[in-house]
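Take this structure, written in structure tokens, and hold onto it; I'll ask about it next.
With one protein chain held back, the other chains of the complex are shown just where they sit.
Let's turn to chain A:
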Amino acid sequence: MASQQGMVDAAIFEDLQARVDQDATFRDEIKEIVQVLEKQTRTAQSILSKAHSTPTSQINDVITAGNAAIQAEADTVAKLSTTASQQPYYKWNNMWSRQMQDVIFSILLCGWLGANPTEPSGQLLTIERVASILNIPVNLKDRDAFHITIEEYLQALISLLDELARLARNSVTLGDYRRPLQISQFVKDVHAGFQILNLKNDSLRRRSDGIKYRVKEVEDVVYDLSLRNLIPKE
């Protein structure tokens, strides 16, 4: 080959090709796991969306099914965590970030509906509790391994608010006039939190700009109820 006397030492490109191939192999490994996870997040979401058509008194059935779906997600996340931790986290995290947001969302929604029998509904699970349910670390700094990022948690939290705004109207349809009040307070409290964040011009910023509309949507529901004296006393 001419490359012996030419400018290019063939070994340079052999080395590069080997590196590119290694990355491709790893990418395929991750992709396989993420595809499984994606299916499971869809299942979990379809199970949890039954909350919109289930009376509050029977919500435990939805929660039980939701917990099982979350357990399935957690098993896959464990696999993803083991594989992904072999390589620098931020080299690959865009491959699973959206799916992890969906997993976190299902955990937040299930938690809000009352996944923990010792707590009332309407809870916001902290990022630490979500991480412990998934058995992975949170917002790592000191070492490079798989974890949940703040951004993923916040994205999932915005998804939760979207879902709750829908649930506020559907609760009324199901005859539960108390829940919209609970949702209204929750959405406002989260909104107040988002307002102190200095978000840059990214997708988190764009989505968080929409929270005020969720606040208003739910306030409208509460307004409709109070106008007609439908809000339960005490």
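Assorted remarks:
Convention: a contact is a pair of C-beta atoms (placed from the backbone, for glycine too) under 8 Å apart; a residue touches a chain by one contact, two chains touch by 3 or more; residues count from 1.
Heads up, the rule we're going with is that contacts and distances are computed from a predicted model.
The complex includes a chain that is not drawn, and of the options "Pyruvate dehydrogenase E1 component subunit alpha", "39S ribosomal protein L13, mitochondrial", "Translin" or "Eukaryotic translation initiation factor 3 subunit E" the UniProt name matching it is "Translin".
Only one of A:Leu80, A:Ile133, A:Val190 or A:Leu225 touches the chain withheld from this view, namely A:Val190. If you put the hidden chain back, the residue from A:Ile47, A:Ile107, A:Leu154 or A:Ile183 that touches it is A:Leu154. Interface residues of chain A facing the missing partner chain: 2-3, 6-13, 15-17, 19-21, 23-24, 27, 88-91, 124, 126-127, 139-144, 150, 154, 184-185, 188-190, 192-200.
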